[in-house]
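Once you've had a glance at the structure underneath, I'll fire off some questions.
Just one protein chain is left out here, and the rest sit where they should.
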Amino acid sequence: MAKNLDPGKWSCPLPLRSYPNVVLGHGSGGQLTADLIQQLFLPAFRNSALEALGDAAVVAAAGLRLAFSTDAYVVRPLVFPGGSLGELAVNGTINDLAVAGARPLFLSAAFLVEEGFPIEQLARLVQRMAAAAREAGVEIVTGDTKVVDKGHGDGCYITTAGIGLVSEGVQLGPQRIEPGDAVILSGPIGDHGIAVLSVREGLEFGARIESDTAALHTLVETILETPGAVRFMRDPTRGGVAAALNEVAAAAGKGIVLEEEKIPVRAEVEAACELLGLDPLTVANEGKLLAVVDPAAAPAILERMRAHPLGRDAQVIGRITAEHPGAVTLRTSIGAARVIPMPVGELLPRIC
Amino acid sequence: MKHLAEYRDAAIARGLLREIERLATRPWTIMEVCGGQTHSIIRTGIDQVLPAGLELVHGPGCPVCVTPLELIDKAVAIAARPGVVFCSFGDMLRVPGSAKDLFQAKSEGADVRVVYSPLDALRLARENPGREVVFFAVGFETTAPANAMAVKVARRDGIANFSLLVSHVLVPPAIEAILRAPGNRVQAFLAAGHVCTVMGYRQYVPIAERHRVPIVVAGFEPVDLLDGIRRAVAQLEHGEARVENAYARAVTRDGNLAARKLLGEVFEVTDRNWRGIGLIPASGWRLAPGYRDFDAESRFDVGALSVGESPLCRSGEVLQGAIKPTDCPAFGKECTPRTPLGATMVSSEGACAAYYNYRRRAVAPDPD
Partner (left out) sequence: MCLAVPGRIEEVYEKDGLRMGRLDFGGVVKEVCLEYLPEAGPGDYAIVHVGFAISKLDEEAAAQTLEALREMGELDGPEWRPGDEDGAPAG
């Protein structure tokens, strides 16, 4: 039976027991992924940089502070409204560096390609990666190619790693989060996940819903202009805002209270979520930023974010509390409260 | 969305709440039958803002929750057969059988696919004539017409590699069973609005009369639910016991005649074992003799399966409204949405999952 289970944390002790094999949910960015990290990877690799469990690790080398991150990209379909596997592979890793407070410098790219994959499609993905890197001012300086037998891979997967430089004076971490801090979200949520799902589910949109894939490092620079006011940042990708904020709450040992009405969601994204029975808070983003900031500096930071093309719809969506540490709650439209849980596994259309 | 957003209007909700507060002079216990309504109640926090003494208990209306254990085991066994494409609504994949769920079957090589509609499964059968496409036909009266149409088209077009694993359940027999149970404390029902779009509400009239219990057909948005509660409380306070329709924009007395006609052709009434509750006579549908050749249970003989529920689980009592999810000693400990011991914890609409997801930490006291 379960040991060391703290009812206040609501993490489940049993999934690795109940799933002897890896299931899709282990890659969802939700609780099953967290269990793999906590029960398998962390005990095996344990060190202080890894233990911070940031989107990127910040390590010291030769008197510099480097941010270092890696990510594997497996999206289906390979091309979707507003982007492709190529842009995700570049922007995703840039964003992991950016939210660690780093200026992204160099990327690596490893291609895992299935025998038979058309060179033309590979070329198109590579061109899109190149364009995204150029636009972001980041160079792809090393790489690798592996081909697996036909039927042993699904077309093409890309893994990128990145290195960035953290400026002096930038100190970010969940331990800096204080009750009263403001939680800022840079814009409407769920665009990427719904754009990808729409292809799979045969949805069409009146106004086209496109993936929000974008490199966030210039937006992050505008935020970091106020030294010390920014406590911590995340980009809410798989698992959405719900997963990212649950991780923040757990890491900070604080509570988070969100205001339902302040969370920006495009009407079409909300409608698609109604149709499929999904909660927009759990849907993936690829170009959104969550920042926990000093409440006194929040108005100035918001103003600067809104002057940036990627932060035009930025909002304060909630605040940090001393109450219910580790939990994210949301005040509903009728003035009640509900808990926003860590998503469990992969997003499933909820029909019954 | 039009015809949805209006029913989330906080000002109207507030007005209804004031009216409920004015009406309710005594404690009352009302059951919302449908898991979708439970979900909406917990999601918006309606149960937190109702007057003290007005208690909502969650009913058995989650088809994922009540699908019999042995049928989940059969689904896992059929999915594991070579040549089978097993199609299901997304919610069923995490429901545990005696040993496995469908996600695990998939990880072991079964071809398990999530579909939005049974017509998607039928399309897969057309496109893959060399494979056996099985659709897990769960659901209440709301979902049955879609499954009936899929099997009717399969017959019409001669799609012989398509079959249904049927576990349909019916609301009125469940309400009767709850009312007949010793120790029942439910004094009024919110009937499931979407079930009634298909079946109408005439079936509930004799139940309301026989058991002297108000039954209000209600929708799913906060305003719909509060209006349903308001009408139920008004009836209780006035000593009335009628069927009332608080979802008039979608529900008529006789329901959808075209759908009911096909349901009568494709399905026949059968006894059904409800997970966590037990056998309820005449509470389900199975394929009628004319469609029996599309029945996956007879097409795939999976042999004798060893079926057994976790002994810790009390989801049966939760489904019957006898205890709140938080009363269960395993709740939030051994039993969470990820490692569900009982069916109520599985579905995002199941009463326990709804509690766990939306309520538990902020509002309810710790179980220990």
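Per-chain numbering from 1; labels A and B assigned in written order.
Everything that follows uses one rule, which is that a residue touches a chain if its C-beta (ideal position, glycine included) is under 8 Å from a C-beta of that chain, and two chains touch if they have at least 3 such contacts.
As the structure is a computational prediction, the values presented were derived from the model and not from experiment.
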{"item": "Visible contact partners (per top-of-document touch definition) of the missing chain", "value": "A, B"}
{"item": "Contact with the hidden chain (one of B:V95, B:V166, B:A259 or B:A296)", "value": "B:A259"}
{"item": "Hidden partner chain, touching residue among A:L172, A:V196 or A:V316", "value": "A:V316"}
{"item": "Among B:V251, B:V266, B:I280 or B:A296, residue touching the chain not depicted", "value": "B:V251"}
{"item": "Residues from chain B at the interface with the omitted partner, ascending", "value": "1-4, 6, 10-12, 14-16, 18-19, 34-36, 61-63, 89, 116-120, 139-140, 142-143, 145-146, 149, 153, 156-157, 192, 194-195, 197-198, 220, 223, 227, 248-251, 256, 258-259, 262, 349"}
{"item": "Chain A, residues in touch with the chain not shown (by the definition above)", "value": "182-184, 198, 201-207, 257, 259-262, 267-268, 270-272, 274-275, 277, 295, 298-299, 302, 315-319, 331-335, 350-352"}
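Here, only the chains that are shown with their structure count from here on.
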{"item": "Geometric centre distance via CA averages, chain B-chain A, whole Å", "value": "34"}
{"item": "Chain B partner contacts - residues on chain A that touch it in the complex", "value": "1-2, 5, 7-8, 10, 12, 14-15, 17-25, 31-32, 201, 267, 270-271, 274, 276-277, 324, 327, 329, 332-339, 341, 344-345, 348-352"}
{"item": "Residue numbers on chain B that touch chain A, as the complex places them", "value": "1, 4, 8, 10, 13-14, 17, 35, 42-46, 48-49, 62-64, 89-94, 96, 103-104, 106-108, 114, 116, 138-139, 143, 222, 332-334, 336-339, 347-349, 356-363, 366-368"}
